[in-house]
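What follows is one structure encoded as structure tokens, with my remarks underneath.
A protein chain is absent from this complex, but the other protein chains hold their places.
Right after this comes chain A.
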Amino acid sequence: MKMFRKHVGSISRISTQLQRGPPTVGSIAGLSTEAEAAPKQERVDEKITEFRTAITNPGGHSPLQIAKFYTIPAEEKKRIFGGGGLPKQYELQIKTFTEACLMVRSPALELLQYIKQADLSKPVVRYVLYGENGVGKSLTMAHVLHYGALHDFLLVHVPWAPNWMKRPKETANATGQEGFIDLPFDAAAWLVHFKTQNAQLLQKLQLKTSKDYVWSKRESTPTGSLLTELVEHGIARIKYASETIAAVISELKQLSTAGQCKVMVAIDGFNAFFHPETRIFSDNKQRVTPDRITLTQPFLNITNYDWTNGVCILSVDKIAMTEGYMESYMPRYLLGKDGFEHLDPFVPVHVDNYTDKEFTNYISYYVDRFWITKTAPDLEDQLKFMSNKNPYTLMQLVRGL
């Protein structure tokens, strides 16, 4: 159990870096990092500048707020992104700046607009975020996820799917299905993540299971038990975590189709499910394909179009693939034939580099945080030239030594 806690601590992108558990914002305030010794209270008051917006609810964002920063309240950030969802580097930046700021950008606004106006009685629409490395696909997803969390969507969120294929905590042969591989720790960690994200909403909705789940001779989950109980069981009995996920997800599909809840599916690095191979070896020392992993099936199931009252936001990423499969960032290439057929018809949403306005605002933000000082008069132009307005490159350029 102790070992399990250690593993469950975090399922963020680079899990080895985050063994110590998710950084809580409360503790961050105490950590007076480097040059950030200025008192926090002052900052909170002078929030409204030309590059900030006071609207912290993504539902209120409109094109007026484009290129402006909004702050995710600390407790919401902890609840939604506690188990991952923000890239590691960005998490570090948040910790340094002692505030979780996200920029309102057009891809996220576009998605929010689709979601707000969507007819939820129709089959679920799949939105696929695509773009070059480091343009902000994950943060766009985080923005939408924040919206979902505040607007009574049950979140089915996989912070970084390739983690399961590339660096699983433990592998075991699946008990139920012959020739399949279980990732019990990862599955349980996901259940914990699901529980933390949706605890309040599950409490409120009191969702019930529709059928009996018999795990073993002595253990079973009867019809009509709460969904929370099912999740709890999966967390407590790691052995059955993968099967529990399958059960939870099929229950969610039924419940949302029945109109009892709304579900937002957000999977980052979705194309990992269609990668030709994983880094997991089977008993006969052969690489396993992603479709032989028990965790793949439920998430492919929920991204299918055969349910309603939900929305799917998926991202396809070059770095979800491995060497030799990273030529293009286009969705058809990354998803492959099967993946494309699985998702088709989907709405591709292109995430691009910063616009000039976004870039200027980001520099202003860094200056405001005393992260860079504008000593050289053409510093902004230099940074623009060096980074090509790519968000990740900009962050790397101005990062601490």
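By our rule, a contact is a pair of C-beta atoms (placed from the backbone, for glycine too) under 8 Å apart; a residue touches a chain by one contact, two chains touch by 3 or more; residues count from 1.
Note that contacts and distances are computed from a predicted model.
*Asks:* Which name from "DNA-directed RNA polymerase III subunit RPC3", "SKP1-like protein", "Pre-mRNA-processing protein 45" or "28S ribosomal protein S35, mitochondrial" does UniProt give the chain that's left off?
*Replies:* For the chain not displayed, UniProt's protein name is "28S ribosomal protein S35, mitochondrial".
*Asks:* May I ask which residue of A:H151, A:R332 or A:K384 touches the chain that does not appear here?
*Replies:* In the full complex, the listed residue that touches the missing chain is A:R332.
*Asks:* Which listed residue, A:V347, A:V367 or A:M386, touches the chain dropped from view?
*Replies:* Answer from the full complex: A:V347 touches the omitted chain.
*Asks:* Can you name the residues of chain A that touch the chain not displayed here?
*Replies:* Spelled out for chain A, the touching residues are 63, 109-110, 113-114, 117-119, 121-123, 125, 305-306, 308, 328, 330-333, 340-341, 344-350.
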